[in-house]
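Left out: one protein chain. Kept in place: all the others.
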Amino acid sequence: MTRIVYADNAATTSLSRHALEEMMPYLTKEYGNPSTVYSLGRSAKKAMENARAKIASALGCRPDEIFITSGGTEADNWAIRSAAIMKKDKGKHIISTVLEHHAVLHTLKSLEKAGYEVTYLGVDSAGNISLDELKNTIRQDTILITVIAASNEIGTIMPIAEIGALAREKGILFHTDAVQAVGHIPVNTEEMKIDLLSLSAHKFKGPKGIGALYIKKGLRLPSNMYGGAQERGLRSGTENVAGIVGMAAALEEAVSNMDNNIKKISAMRDRLIDGLLKIPYTRLTGDPVNRLPGSASFVFECIEGESMVLLLDQAGICASSGSACSSGSLDPSHVLLAIGLPHEVAHGSLRLSLNEDNTEEDVDYILEKLPPIISRLRDMSPLWEEKISGKPIK
Amino acid sequence: MTRIVYADNAATTSLSRHALEEMMPYLTKEYGNPSTVYSLGRSAKKAMENARAKIASALGCRPDEIFITSGGTEADNWAIRSAAIMKKDKGKHIISTVLEHHAVLHTLKSLEKAGYEVTYLGVDSAGNISLDELKNTIRQDTILITVIAASNEIGTIMPIAEIGALAREKGILFHTDAVQAVGHIPVNTEEMKIDLLSLSAHKFKGPKGIGALYIKKGLRLPSNMYGGAQERGLRSGTENVAGIVGMAAALEEAVSNMDNNIKKISAMRDRLIDGLLKIPYTRLTGDPVNRLPGSASFVFECIEGESMVLLLDQAGICASSGSACSSGSLDPSHVLLAIGLPHEVAHGSLRLSLNEDNTEEDVDYILEKLPPIISRLRDMSPLWEEKISGKPIK
Amino acid sequence: MYSEKVMDHFNNPRNVGALEDANGIGHVGNSTCGDIMKIYVKIEDDIIKDISFKTFGCGAAVATSSMATEMVKGKTVREALKLSNKAVAEALDGLPPAKMHCSVLAEEGIKAAIEDYFKRQGIDPAAVLKE
Partner (left out) sequence: MYSEKVMDHFNNPRNVGALEDANGIGHVGNSTCGDIMKIYVKIEDDIIKDISFKTFGCGAAVATSSMATEMVKGKTVREALKLSNKAVAEALDGLPPAKMHCSVLAEEGIKAAIEDYFKRQGIDPAAVLKE
């Protein structure tokens, strides 16, 4: 295998070299526990608070509104469960969307079992929700709106500022799973009137296993883990100092390069999309314009996603699919079905996700390698035979 | 400051060089998401499963009984809350001890608020529980026994195998917070009849922010976090691959050197204890024999712990105290009060915790530097004046 | 995830494509579930002289199609009918649990093709299969 083209940055990213450099002292000499009073502990504490300030500045919030978690999943679970518990006397109705990540979706399902009612807003074929529908869905007993900031599968960006304004006006808590957005597109908790926001470091070239929940000042969330009272008592446990420092360094880097990155990455993305849409019976999933800079997601008819991913891997290209086989369940991704794709088409999904480490050569390489893979799989596919001949298979 | 003697290994340890080396690939080139199907993801997955097998072998259990968490605190919270929920139809009585870490204690307190009843077994002045008392405390509706394997504050080791046998015989779930024990003294889930066990990597020279919960095969715990179904659906979230690999490498190293480490470290500990007990009005806390190899904990009358810790820091020695000032609360540590120390004596606590990185020279250095610090603080202390003169202060 | 054998059969599938002179064709699976196999057989003198497949599906679906066709090629019809999904999976050095259904599909595909052959020959396949 000659070259590796990593095009699965929505799944995870490589760790920024700068972030790793910032982490190294905390993986070696600076091993003090931040809760201790001696200087080795104080310097760890200082590094952590410095990191918290950087994260806050990237989101336009206060450092004491940032609470460290072990990742996006923990932040989503904590935020949603807490909001439900806190507001249960006001009501038990929650509004969300059909695009949510499983970290949100399955948390909501568990709340449904506990007697909460969840309305999942539908989307159009490009993955956009309707603000009017949202307005009409709000009830007296609506306590929480939780909407993904941008879809991890199809890249469509949600109208977070508009939802935030509406929620604030109605006095409803607003949580956004911004795991795919933070570090990639502008996010500002103040301007967007966000009450709770989840982020995960490894999506913006930070380390894995670390993330944060932004909790708007004044909201008194129940403690997520009991113990030594770290994170102002809300999330106990000896802190992953290196992880926190790495997350902050990566986020600061991502935000300071954001304008350039967006330009560069979305140009590559568009060339990829234009090139691949030349393949017949191919559709872009998600909104063609209102999408994450790095997200290029498709369905190729009559073939199955995992097969594509495996053959791409043979060619050194890392990509992913929302097919049933890839998800490990019998159904293809709920998001692909939600944008109206029939099951058999949804099985042929492929997501290529770029970031600032990708190059124009990567795009060339994918455009060279992918079409013959599609052809090869279609040649093997009884569905393709049927489609081309116009004759039904049975 | 000329030299640093780190003697706070019960708070956290430095990262093993070997563990860091094993982690480095996963902080650089091997950044794949273990849930993906291409080779970059598969090699991460393999590393993770290899790590899980190492952890299992260190505990004498099966790899599929190990569930990764973000640390000891998460493991404790998950285990105890889950056991309570799972068994609530059988009863709501839990047995624990007065020596538990806050990660256990505050989780139990939250259950008490939710209608559970907790009996906290008392201890003698050396920190030992009575197995007879435990037997007498077991009721028809007792659903869980949770006992710390060894005290983080006073080092006393609990009779885990005996408790396990009793719990198994009575059909009661048994959880142990083995955060201070794993990697330091022999722990075997099978022989000790443990159902649930918490561990935390940074206590045995692994990285911070990673730990595990051992869940005995057949126990069906509720999911701790909903999401992408990692950790067989029980603990979702993109895995901290580097952290997991580092934890396993550190644990394997600790276990393979355990016999030698125990010999070496406990000899240093005993020399430290003997030397410091020569200081008048000084007591060892915890059991003199039945204690963690690295734990040397004391109370020095008429002085306050934080002052000692700060002056030791000036001398380059890192140590900790369970005084009120150190704990950030008004009371000294609940453990020191539980072994029968009066408040004013408990305030004078100092914990020195050694591990395999310490040397005989470190012990010499502490034995040289600590006595003048005690004298200096006593000279400044009105309580000491009173004690020496025999005259009451007012 | 997949064994080397599975990857080999996925990357270099044996007997892939339509068989021009097939005298039996089996279709199994459905596109909703994400796996479809079409098996072509040419049977002469009770022997599977030639066999091929077309498959829409994941890596395991392609590999089990490839392996199953290899395993029955040149065999008697009776032998071919004895092919079990377990045997296919074993021949591939195992399959992930979630992928065992692909081996079931391969077994069913072979049976369906033979059944079709009998039908075309005017023989009640039920009678043959029952033996």
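Chains here go by letter, A, B and C, matching the order in which they are written, and residues are numbered from 1 within each.
We take it that a contact is a pair of C-beta atoms (placed from the backbone, for glycine too) under 8 Å apart; a residue touches a chain by one contact, two chains touch by 3 or more.
As the structure is a computational prediction, the values presented were derived from the model and not from experiment.
For the options B:Leu144, B:Ile303 or B:Leu352, the residue in contact with the chain missing from this view is B:Ile303.
Here the missing chain is touched by one residue of B:Lys87, B:His101 or B:His347, and it is B:His347. The residue touching the chain not shown here, chosen from B:Gly71, B:Gly155 or B:Pro332, is B:Pro332. Contacts to the hidden chain, counted on chain B, fall at residues 302-304, 306-307, 310-311, 314, 323-326, 328, 330, 332, 343-344, 347, 379-385, 393-394.
As a working rule, only the chains that are shown with their structure count from here on.
The centroid of the Cα atoms in chain A and the matching centroid in chain C are 40 Å apart. With centres taken as mean Cα positions, chain B sits 35 Å from chain A. Of all residues in chain A, those touching 2 or more other chains are 306, 310, 326, 328, listed in ascending order.
Residues of chain C in contact with two or more other chains: 59.
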